[in-house]
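All remarks here apply to the structure that follows.
Only one protein chain is missing from this complex, and each of the others stays in its spot.
Residue numbering begins at 1 within each chain, and the chains themselves are lettered A and B in the order written.
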Amino acid sequence: MSFLNKVLAIVWKDVVAELRTREMFSSMLVFSLLVIVIFNFSFELRVENIAQVAPGVLWVTFVFAGTLELNRSLALEMENDCLDGLFLAPMDRSAIYFGKMLGNLIFISAIEALMLPIFSVVFDLNLILPSLLLTIFLGTIGFAAVGTLLSAIAVNTRAREVMLPVLLFPILLPVVISVTKVTGGILDGVPLGDLAHWLRFLVAFDIIFLVVSFMTFDFVVQG
Amino acid sequence: MIQVQGLVKSFGHTYVLRDVDLEVTQGQFLTIVGPNGAGKTTLLRILATLLRPTSGLVRIAGLDMASRSAEIRRRIGFVSHQSLTYAKLTVEENLVFYGRIYDVPAVKERVDTLLNLVGLEARRRDATRTLSRGMQQRLSIARAMIHQPSLLLLDEPYTGLDQQAAEMLRHLLQAITTESCTVVMTTHNLQRALELCHTVAILTRGRIVHEAENTSLTLDDFRQAYWHYVGNRSPR
Partner (left out) sequence: MSRSFRIEDLLNWLSALSIMVALYLVFVYAPTEATMGDVQRIFYFHVSSAWVGFFAFFVTLVAGIAYLRGGNRDWDLVALSSVEVGITFTAMAVITGSIWAKATWNAWWPWQQEPRLVLVTMLLLLYLAYLMLRAFIDGEEQKARFAAVYGIVAFVSVPFTFMSVRWWQRLHPVVFEREGIHLAPAMLATFLFCLLAFTILYFTLLLHRSRLGKLEDQAAGLKERLQTGEGG
């Protein structure tokens, strides 16, 4: 249970730090709102094609806000060399991975939870559906799983803010496709049975990338 | 406590440490002095298990670093140039966090003890970014000692401290060393070097070129020895 304690300690630390200043949360929120506004004017979202565009706009917003969060999360560890502090501790490096990953998952999910009602109002669509929430959550897990690993890589490069999207987005394409397909399907009233394969696909993606990420994380953080 | 034999560290084709041999017995206080670029930080980081040697043998508390570094980490504390503390968390929260990842039993009590030891009890609820450099250094030491390590590594701890803060640090280190803790400290301030240590060594260009017992050493003698070994570089 010592392993779990350490993972939870890392999550606790990230949550406390964020609750104190709410910097990351507020910047993600503002950013997401800006994205909606820009999309609204760029695509001239009229009532007729709203339902078609909504899934895409939703997920693009989440991906961009999520990238912001990933960068901030690791930036927290880079300040004062805190990452060294984690390496000095007698714990498995994978505990660092799971701790950061869970923290990322919590924060991104929190922003999504906040944005969904807002999206519902802006698009005049009901987005608070259990099936939709499940899909988005599955997609977010995949995002956090790979994103945590890749942000650990990106943070060591010269152009870290640019590097993360470059590395992350091509890998996430399957998730983007799946989530938007299911979201679009649900909004169109397609029976869930017909969309089940996409959900299975997402689960497979999540599991495989969780495993690959945690296995290779050690190589990224070794000295 | 520490055994280093033939330690070599290179980054690509650049050699920072070339064949370092070192022995530190339990309870000993060793200060390593040397000019910038000598390899002091690299040596300390290797001892702290943050860097891997390119070749050579490193043993701490009888444990071989190549195979048992996790167990070694339980026994060492490292005070780096950076504070390794989270700016947004309070003094207390930082220590509680480290206590938890070091599996310290009765974390709250231990944190109280340490806050008293380093004199930060009054600031426990303040965010660390509001602390002065001297206080951050003391917090850093508390952090390094949260798990009662048998070896304390300090990388140029006096850097950036004013007279008063430096004096406080010296008192603190003195109090710690009586706790039968082995200490290895690096500095480039020769006077500070001789204040507390049992042994002093000179590291220059990746090699330990001189070691001396501190019992009969005067500052002037040591200064001469230092410039003899280091001196053919342009003086700072």
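The rule we apply is simple: a residue touches a chain if its C-beta (ideal position, glycine included) is under 8 Å from a C-beta of that chain, and two chains touch if they have at least 3 such contacts.
What you are looking at is a predicted structure, and each value in this text was computed from that prediction instead of being measured.
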item	value
Identified contact with the non-displayed chain, of A:Phe62, A:Phe143 or A:Phe205	A:Phe205
Hidden partner chain, residues of chain B it touches	11-15, 205
Residues from chain A at the interface with the omitted partner, ascending	146, 149-150, 153, 156-159, 163, 166-167, 170-171, 173-174, 177-178, 181, 194, 197-198, 201, 204-205, 208-209, 212-213, 216, 219-220, 222
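Quick note on the criterion: only the chains that are shown with their structure count from here on.
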item	value
Centre-of-Cα separation between chain B and chain A, whole angstrom	39
For the chain A and chain B complex, residues of the former touching the latter	2, 5-6, 9-10, 12-13, 16-17, 20-21, 76, 79-82, 84-92, 222-223
In the complex with chain A, residue positions of chain B that touch it	45, 48-52, 70-71, 73-74, 76, 78, 80-89, 93, 97-98, 100-103, 127, 143
